[in-house]
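One protein chain is absent from this view; the other protein chains keep their places.
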Amino acid sequence: MNDIAIELKGIDKKFGLVHANKNINLSVRKGTIHGIIGENGAGKSTLMSILYGFYQADTGDIFVDGRKTVIRDPNAAIAAGIGMVHQHFMLVENFTVLENIMLGAEESQILNAGITKARQELKRLEEEYELEVDPDAIIEELPVGLQQRVEILKALYRGAEILILDEPTGVLTPAEADHLFRILEQLKDQGKTILLITHKLREIMAVTDEVSVMRRGEMVATRTTAETSVEELAELMVGRRVLLHVEKGPASPGDVLLSVENLTVRDSRGVDMVRNVSFNVRAGEIVGIAGVAGNGQSELLQAISGIRRAVTGKVLLQGEPIHVTGKADPSDLRHRGLAHVPEDRQHMGLVLKFDESENSILGYHDDPKYLKGMFLDIDAIRNDAADKIEKYDIRPPNPRLKTANFSGGNQQKIVLAREMERDPAVLVIGQPTRGVDVGAIEFIHKRIIEMRDAGKAVLLVSVELDEIRSLADRVLVMFDGRIVGERAPDTSEGELGLLMAGVEDTKEAAQ
Amino acid sequence: MEYFDTLIVILQSTVRVSVPLILAALAGLYSERAGIFDIGLEGKMLAAAFAGGAAASVYGSALVGLGAAVFVSVCLALVHGFASITQRGNQIVSGVAINFIALGATVILGQAWFRQGGRTPQLGEGERFTTVELPFAAELADVPILGSIYSNLLSGHFLLTYFAFALVPFTWWVLYRTRFGLRLRAVGENPGAVDTAGISVIWLRYRAVICCGILCGIAGAYLSMAMTAGFVKGMTAGKGFIALAALIFAKWKPVNVMFACLLFGFLDAMSIRMQGNALPIVGEVPVQFMQALPYILTVILLAGFIGKAIPPRAGGVPYVKER
Partner (left out) sequence: MSVPYAKLPAWVDYGLIPLINLAVAFAVAGLVVLAVGESPVRAAGLMIQGAFGYGEGIGFTLYYATNFIFTGLAVAVAFHCGLFNIGGEGQAYVAGLGVALPCLWLDQFAPWYLVFLAAIVGSALAGAAWALIPGWLQAKRGSHVVITTIMFNFIASSLMVYVLVDVLKPAGSMAPQTRAFAESGQLPRLDWMFSWAGVDMGGAPFNLSFLLALVMAGVVWAVIWRTRLGYEIRTMGHSPRAAAYAGIRQSRIIIITMMMSGALAGMMALNPIMGDQHRMQLDFVGGAGFVGIAVALMGRSHPVGIVPAAILFGMLYQGGAEISFEMPQISRDMITIIQGLVILFAGALENMFRPAITAFFATLGGARADKSIAAAE
């Protein structure tokens, strides 16, 4: 009867005002691969962190093998037979594989005795699960796929019976991902229980036995994978949301103002985050980029706006090239008519310790209208800020107030006012309404439409699918660094959801 | 033969001045490999030198002096630990503060307790460390070359000297062959990995700063109770910073630390020896240039022109559990 490996009952967790997990119930059968799927911010990672003892639930109980277990720290989780492969590997990069595997499970004060045993054990594990890896290789010299294998070995070495994998394929190539799935099957055959956290439907369909769907902190459904379909899951994941009502006439696109050709961007780990992306944005249209966070949208925005170097590719701004692979300079791009509302408002778009008026010139502080010689023209800056405050209804209407003291919505309006009032040719916006109160959302959406109607080319990136659908004139879906499809904004949520989850040929899948 | 004797003398004083550098640099190694930067080596050493000199003269025992030196140094190390681990304060600022507190307090307390202008009383027999002769040192002294090396260079040092040199392989062993060392190195590189492995980052880092305190304490005791017989104000005279430079120069590796300290000690010994004497090829080198050389070399290394000194990756960053 005791075939339940893990059972969660009434898990609830709040971070300040954010209700990350709402009364979660979940049971995972022993010897199965159980998927947990949901959009970013759905609460999957928080739930798994609670299971691994990184956080404590505010209320609720965890049962492992039918016994109520208190998991106060990772130690307790390890003792209970739970292992975790983190999204960002928890490896010491200049250690060898063996050292990483032993860390925390050394057996004795002096390593030597343990090393021999660890080598044997590692060899056994390698053979049993076909997880070859050179124990003396240095982690940072290994490809990402092998590093992940070390993480799995680490958990197995500690005797994990239950293995949690958090977005394991985010950094893998498709071939590596396939290999990983074979390993997971193997582990399942050996009787291990696997919890697979992902936002990719293809993976869920490919390897899981059961799947639970999370949405906005809630566990909305659990299905047997064989009895469900990608459509059903996509819908459960995205939810049937009321389309936000935005007054919007038809677009009248003009010349191409922003053109991106074969852009590839690599992150600091050497992983290609944007892969050979091409698209155009015309005057008077809004091009929306939909996708689950972490699929390369951030890197795309940063490369276009000159903050991050691209590896290859060409970007033309009003027909003139931007040196995205070389010396692209954000301040030069501003002069050439590119305005950028960054995704990370708090760390990039604003200096929270500055007062409102200081932030209202960030990036444009070299404009002569704010300067008297080398000095800032404080009166001009404050008057200008006051005008924007009025026009954008920023509250409280005080240009001298510290920016940290404004609400999220008002902070965003400060950025928008700064970028939109410059009358740019191209407006690039990332997550315009993230962390913004409902009242401000409507205002911000209206402004974006107005920019379009004034003949600007608008590139909009958002993880909020309904935002993209209600604002964009064309929708591009990004997945795994590539643009996997272009759709009209009135395409069904299900179809867009499938694209966002990496199911490319939606027509075929729909049959 | 005369050159040889001179060389022996220079090497002998190289060993003498290198000892506190080795101890302090290894102290810093324990702390910095665990991710806690410590520019307060100087202050801890100074406070320990004072505590050692003072306690040894009051209680008439070198061992009590050593104990006091270590105790005081560990206390200061714990202040640094509290500021940088528990309070997540700025590690550089904390280190600077400890240097000044030690610099001032040793003089004030010394003057209040002993009234000798910041000195502690001259340590007599039994109150300070004495040198030990290796067996047959006297008998072998006359054997050419080897005998001289044995009896003049290897023999006749303090126990602490042998201890310091023995500490180098020991530290290497601890770092690379024990569980503590494995975890210590890990926490300085990626505390997240240590935390998820179920090990307490905080307790591990505290143990590292305590190790640092103990060794700084011994270094200080060597200064006031072995190298000289009593504490003199400001007697560390920048040795803590030279040790820091040596640690960086050694790229945070124990055996390299020893060679870096010997190199810097050698430069020091040469600069004293060479005052006014010309060198064969380069002519007369200003003694100040020799004194500045350790720092210049370290800067050049830091600039990445000769190899690259990469500090422990998590160094200087307080650990905040966050995902």
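Every chain is named by a letter (A and B) in the order it is written, and numbering of its residues begins at 1.
Here, a contact is a pair of C-beta atoms (placed from the backbone, for glycine too) under 8 Å apart; a residue touches a chain by one contact, two chains touch by 3 or more.
This one's a predicted model, so the numbers in the text were calculated from it and none came from an experiment.
For the chain missing from the display, the contacting residue among A:347, A:369, A:400 or A:446 is A:347, taking the whole complex into account.
Within the complete assembly, B:98 is the residue of B:49, B:68, B:98 or B:194 that touches the hidden chain. Looking at A:223, A:282, A:334 or A:447, the residue that reaches the missing chain in the full complex is A:334. Take chain B: the residues that touch the chain left off the picture are 39, 79, 83-84, 87-94, 96-105, 107-109, 111-113, 115, 118, 233, 238, 241, 244-245, 248, 286, 288-289, 291-292, 295-296, 298-299, 302-304, 311, 320, 322.
Residues of chain A that touch the chain left out of the display are 15-16, 18, 305-307, 329-334, 340, 342, 344, 347-354, 358, 361-363, 365-366, 371, 374-376, 378, 405.
Here, only the chains that are shown with their structure count from here on.
Those residues of chain B whose C-beta lies close enough to touch chain A in the complex are 177-183, 185-186, 189-190, 192-199, 313, 321, 323.
Across the interface of their complex, chain B is touched by residues 45, 49, 52, 54, 73-78, 84, 86, 88, 90-95, 99-100, 102-106, 108-112, 114, 154 of chain A.
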